[in-house]
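Here is the structure we will look at.
Just one protein chain is left out here, and the rest sit where they should.
Here is subunit A:
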Amino acid sequence: MSARVLPFAVALAAMAMVPLFSTSPFYVNLTSQVAIAAIGALGLNVLVGHAGLNSLGFAVFPGLTAYLVAWLSTVGGIDPVAAALFALGGTMMVSALFALVALRTTGLGFVMITMALCQIVWGAAYRWTSVTGGDNGLSGVPRPGGAWLPLEKPEYFLWLCLIVLALALIQLGRFFDSPLGVALRGTRDQPRRMGAVGYDVWRIRFVAWMLAAAWGAAAGLLYAWYHQFVSPHMMAVTASAEVLLMVVAGGAGTLAGPLIGAALVVLLKNLASIWIDRWVMLLGFTFVVIVLLMPDGIVPGFSRLTAWLKRLRPTPAPKLVPRERADG
């Protein structure tokens, strides 16, 4: 096992062992929430960290999947697994259409268009009450499984989430190292040069968009099964902003960053709901503080800190060793 994989394996194993140490389902469920959030944050990181496309409407992908699977498996009366497949497929089709609109622009235009797209879908979920249940959402979403796989139990559900998270880490880790991943970062840094040397910049960005959508959809599916309930709030601006905060706080463009950011934001949100009732305000302040104090996120900030500490330590005086002569 290479040194790069080891920390992730240890982190996932530690998360998988939470049910062995905790008797109350609270911590197991909290770990599931972290895992689901991390899958979504990993997806958004493809856009923000590697494509340089800052999306403020990421919640639209998990939102669409969650609504589709909820509607199909409750109103539609389809088996949960089949409903999940239809939901994932449907989300990918809608995402491809959105890409045609959103990828017309980059920079601030992309920020505004993704935010507007997400708001429009949010508005549809909120207002189209006859189908989506409006503000009440859709409840009673069944989890798949049965006697052979009791996903109703928190620990089994956690393990499912962790398997998906591991798949996301493996797939994205390989993607970022692949020639396509390198080309994607090329389009982030020098889009015109990449175009000039023959890369199809639009198509590379489209792949990144669809990849982000796919992992966002996976997170949305697990979200719907976890809460067994969907509501328009999961597509509100704050929801998209939370995922963005996970990526930016952890460190955009790193593989570990979204994981750490997700853990941080989910824990912060749960702690905040215990002590104070002002999550939105805290979210806002966290943004301001991160931007002003740690603009690159925790993982790069930590690397910088260790580098700085190393420099701070007095370097031992160079030993006077007679240099070996090359011609010995």
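The criterion applied here is as follows: a residue touches a chain if its C-beta (ideal position, glycine included) is under 8 Å from a C-beta of that chain, and two chains touch if they have at least 3 such contacts; residues count from 1.
Everything that follows uses one rule, which is that contacts and distances are computed from a predicted model.
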{"item": "Chain not present in the shown complex, as UniProt names it (candidates \"Branched-chain amino acid ABC transporter permease\", \"Sigma-70 family RNA polymerase sigma factor\", \"tRNA-specific 2-thiouridylase MnmA\" or \"Blue-light-activated histidine kinase\")", "value": "\"Branched-chain amino acid ABC transporter permease\""}
{"item": "Contact residue for the chain not shown (choose from A:7, A:89, A:107 or A:150)", "value": "A:107"}
{"item": "Options A:171, A:238 or A:270, residue touching the unrepresented chain", "value": "A:238"}
{"item": "Chain not shown, touching residues in subunit A", "value": "48, 54, 56, 101, 104-105, 107-109, 111-113, 115-116, 119-120, 122-124, 126-130, 236-238, 241, 244-245, 248, 252, 278, 280-281, 283-288, 290-292, 295"}
